[in-house]
Every structure is written in structure tokens, then in C-alpha cells.
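Every protein chain but one is kept in place in this view of the complex.
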Amino acid sequence: MAQEKKPVEVFQKEHEHDEDDHHTPGTVVLTLALLVSFAVYYFANWKALADVWHVR
Amino acid sequence: MSTAIAIEPPARESSPSGLSVGNHPSAGVRTCETTGLPVCLTAQQFIRLNAVIAVVALLAGGVAALLVGLTRWPTVHLLDPVWYYRLVTFHGLNMLIFWILFMEIGILYFAATTLLNTRLFSKSLAWTSFAMMLSGAVLVDVTILLGKADVMMTSYVPLKAHSNFYLGIILVAVGTLIGVGNFFGTLYIAKRDKTYIGSVPLVVFGATAAAIIAVVTLLHGAIVMIPTWLWSLDVIKHVDAGWYRLIWWGLGHQSQQVNVCAMVSVWYMLGTITTGAKPINQAVCRGAFVLYILFINLASAHHLLVDPGVGASWKIWNTSYAMYLAVLASMIHGFTVPASVEVAMRKKGHNRGLFGWLAAAPWKNPGFSAFFLSLLIFGFIGGITGVTLGTQQINILAHNTLRIPGHFHSTVVGGTSLAFMGLAYYVVPLIFKREFYARGLARIQPYIFAVGIVIMSLGMSFAGSYGVPRRHWDVQFAGAQFAAGFGSGAHVMLGIMGVGVVLAFVGLITFVLLVVAAVFFGKKIENRPMTAW
Partner (left out) sequence: MSIHVPEETWFKPPSGAERTWIGLALAWCLVLSIMMPYWHFKGKQNSTGDSYSVTPTAFGARVEQFVKTNKVGETNGIPIVEPSPGGDAYLQAQMWRWYPVLKLKEGQTYRLHVSSMDLQHGFSLLPMNMNFQVLPGYDHVLTITPTIKGEYSIVCNEFCGIGHHLMTGKIVVE
């Protein structure tokens, strides 16, 4: 398995013990995309609801 | 990758204290040649039994799904009304209850014994559980197919089925409860015998959360099904329709949380097995499981949002506090799971751009593709639609329309079932010790199923947005007293759904054939690791 990191980086990683390992920009984009689609669908439904008969 | 699967041997991380010698009786355990994990042979036997019945139920439910789906496609309109309603009942029970529960009992036995290096608590309990579940399932299926229980899986009173239908469900529920008890027993002896030191692994933690919710769920099942059974025998004169719905959904809703817990545990497991992923922060993952346990108790409310008898404040309170903290939990897992894969892939050097790690992921490994597609479908379709439909007022637009099956086919099918399929690509070689045939087909099976389910779900959801009802034989209402029907938009959506149904069925039947061929006729794997995917 290729470990293509610079030795310095690896060294730092070892020391900081996971702390800096959290570099997950892809996941951040993925989850933000989820949040945006969520909000769009959710509020589109409120909009649709506002158009029907009134009921209590 | 040269190694069979990317698991490091247990000793590495859990260090000297992690796993001890275990508590297995002599000749009661073997060491997995692929993973180095200990496998309790009794547990292995019951994982096999439960998995086989699960796949049989999946096949039965799948055939019914195709026929039902082709009936809902107006251009085809395959079955007559009697068989349509009968098979909707049959499909719901075989899929949601039998396929899922048998798989989950297998998963609980696996998680407790193998990951904690312990023996199974009790073989006779395992037999009792299995026998009760199986006989209950057979009783239910026979009763339905004889035409004595055309009541849908929800069997809303005062619609009445033959008493054997309720009896069968009670047998399945009690059998499952015994299996769950056996899981807790196993946790107990592992702790007592110190087969591990420290905290249980994350997957066991998730499985335990599932098991705890399952107990609460099955108790609701007992509270509602026993009087209903007695009512079907004329011992009790009356069961209130509103009361039944309230308690039934205590069973019906919370069991979905069991499925979510089990699915998320499987995600973590497959993430680890296929990419070497390691959760960034175990406290976060475990905390999210705890949220599931704590905040799901009255979420049966979101099935009663347009019911009489329960007031607005009850509806709002129980959907917001109970549901949204569970939603929070899912959103947390929705981050931690892909993040753990991203970290693992980047560590292997796949650092290019935002998504280089994802592109380089083992997409040809059906264990991985099933897992990641399950994650995407569950999050992007199942989660979003579910929360929206479960909003008190929005439910007016959705209750009992096809939007509901559109939603849950992307949670419990595109999510849970697909994840379980991914798991099977490891269970067969590692627990049944058989090689798959047609590995090329296996590599694409998750994609076929996922694409089919997505198309079907979207078709259902959008057809439902026009008001197309679920559980309904004829959307043209031919012969009804007053004309009713839907415009071309809804019909297009139902056609799209139909295409998805066929594709999903192809994916499902491919899975069943691959598994059956491997389990019964596959090349034995003896004294060697499985062939890597």
C-alpha cells in the first residue's frame, strides 16, 4: 500500500495523535449538499401546503 | 490490494489488553483465516440458519414485489384486486418483518460473539428463538396465501384476519425477543469472563442500541397484538381503532429505528472491512447511537399526524422532540461514516482534490459499493423525504399516498436492505466459507438494485405528490360511483416507478441467485483466506 505522504507530515501526524487527521473536505461538501437539498425540499413542501384549502 | 481485506489484526489497536483468550469450550471456536477474528461455531451455525431464512423471505417478498409493482403500473395492471391486496400484505410482512428480523438476529449473534471473542450465551435459546420465528413466519405466510388475512401488514382494526395471522406475528415477535435476550446474555458472559477489556467495539455498541430499541418495540408489539389476537378469537369484544394505531405504531415506528441502528452498525463494519476506515471520534459515534435510544419513544406520533383523537400539541411535541434528536443522530452518522472512509483513503495517499479519495474507493467491491450507495440513498432520499413527511402539517399532503412507500423504500430498502446485501458479500465467504460464482455479476449487483430502487422511490414519491394513494388497486377508479382519477403527470410517474420496480427486481433476484449458488454449490474455502473482492 503506497504511503505517499512526506515523512515530516507522517511524523507530525503520529505526534498529534489523530487531532489533525480530521481533514475531510470531501465529506464536508457532501454533507453541505445534503443540507441544501434538505432545505429546498422541505420548504418547497411548506409552499405547496400553503396553497391548499384552509383547515383546522 | 494484495491482502484479502483491509483489516488489521485485532491485536494492533486494542494492544495487549484488547482481546483475551476468550471463553470458548474446546473445539467451539475457529480463527478466521481472512480476518484473524475468532468465530464461535455455535454462533456460526445460527448466523447461517438465520441468514438462509432471511434470503428465502427476501425471495418470496421480491416475487410479490414484482407482481404488485406491475399492478401499480397502470399500463400493465397485472393482478386482479384480490391478489393485489393479498400480495401487498405478503410483500410487506416478508420484507419488512421476516427478511429484516432474521438478518438482524444473525447480525446480533455475529457482533456479540466474534467481535467480543466470546461463545454464544445459549444454544437452546438460539434454537427456541429460531424455531418460534420460523414457525410464526410460515404460519403468517400460509394464512395470507390461503386468503385468510387480506389486511395489510398493519392489520388496522376492525379489519379482521384469521387468528392464525396474529398468532404467527406473536410467535415471530417473541422468538425475536428471545434471540435478543440471547444477545444480551452473550454480552453478559463476555463481560463476566473478561473476554475483552475496556469498551465494546463501536459495531457492538450500535448493535446493542438496536437490541435495546428492539426490546421496547417488541413489548409494544405484545401489548397490541395479544388483545387483537384474542379479539380475533372472540374472547375480547372490542379493540379501539385509535388505540390500536397508537400502540401499533409504537411497534411499527420504533422497529424502523432498530433497522437504522443495525444499518449504521453495518456501515461502520463495512467501512472498516473494505477501506480500513476508522471512526474519527468514537465518542461522537456512540453518542449518536445513544440519541437513537433516548429520543425515539413516542415517534409513533408521526404516523398519526392527521388522525382524530390525538391533539395538535401532542402531535407537534412528539414529532419535534422525539424525532429531531433522532434525526440529529442520523445526520451525525451521515458525517462520521463518510469522513472515516475519507480519512482512511487519504491516508493511503488518495489525496487529489475534493473527491479523489472517493473516486479511488474500491467501487468494484460489492461490499463497499453496497455500503456507500446505501449511505447516499438513505441520506439524500430516505432522510430528506422522511423528515419532510413527518412534519405535522405537511403530512396532510402525504398521508397514505404513494409518497410514503416512496420514502421507506429509500430507507429500509435502498438503505438497510442494500447494506445487508453488502454484508452478505462477506458473510458468505467468511461464515458459510463458500466462494461466490459470477463475481463480475456480484460486482454490479449493488448498482442494479440501487438504481432500480432510486427510480422506483422517486416515481412513487412524485406520483404521491399528485395524491396517488398507496395500497390501491386502480388509480383510474373504473366502475366507481363518482369519477376520479389523475392527470398525465401522475401516470408518467407511475410508469417511471414501474421501470424502477423491474430494475430493482432484477437486482434483487441477482442477489438471491448469487447467494444461493454460493451457499449451496460454491467452492469450499478451507484453511485459506477468502478471495479478495
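Letters are used for the chains, namely A and B, taken in the order the chains are written, and counting of residues starts over at 1 for each.
Assume a residue touches a chain if its C-beta (ideal position, glycine included) is under 8 Å from a C-beta of that chain, and two chains touch if they have at least 3 such contacts.
Since the structure is predicted, the reported quantities are computational estimates derived from the model, not experimental observations.
Chemist: What chains on display are touched by the one that is not shown?
Modeler: Computed over the complete complex, the missing chain touches A, B.
Chemist: One chain isn't shown here. Among B:L218, B:V387, B:L430 or B:I448, which residue touches it?
Modeler: Within the whole complex, the residue contacting the unshown chain is B:V387.
Chemist: Of B:P201, B:G414, B:P446 or B:G500, which one is in contact with the hidden chain?
Modeler: Answering carefully, the residue with contact to the hidden chain is B:P201.
Chemist: Can you work out which residue in B:C40, B:L79, B:L96 or B:L115 touches the chain that's missing from view?
Modeler: Residue touching the absent chain, from the options given: B:L115.
Chemist: Thinking of the whole complex, not just what is shown, which of B:L146, B:V290, B:A359 or B:A480 touches the missing chain?
Modeler: B:A480
Chemist: Quickly run down the residues of chain A that touch the omitted chain.
Modeler: Missing-chain contacts on chain A: residues 19, 22, 24-25, 27-28, 31, 35, 38-39, 42, 46, 49-50, 52-56.
Chemist: When the complex is taken as a whole, what residues of chain B touch the one chain not shown?
Modeler: Contact residues on chain B toward the absent chain are 7-8, 10, 13-14, 17-19, 37, 81-82, 85, 115, 150-152, 156-159, 196-203, 240-242, 245, 268-269, 271-273, 276-285, 304-312, 314-316, 319-321, 324-325, 327-328, 331-332, 335-336, 339-340, 387, 391-393, 395-401, 465-467, 469-474, 477, 479-484, 486-487.
The rule we apply is simple: only the chains that are shown with their structure count from here on.
Chemist: Which whole number of Å gives the spacing of the CA centres of chain A and chain B?
Modeler: Distance between chain centres: 24 Å.
Chemist: Within the complex, which stretch of chain A touches chain B?
Modeler: 1-5, 18, 21-27, 29-31, 34, 37-38, 41-42, 45-46, 48-49, 52, 55
Chemist: Inside the complex, what are the residues of chain B that reach chain A?
Modeler: So the residues of chain B touching chain A come out as 1, 280, 331, 334-335, 338-339, 342-343, 346-349, 351, 354-355, 357-358, 379-380, 383-385, 387-388, 391, 393-394, 396-397, 465.
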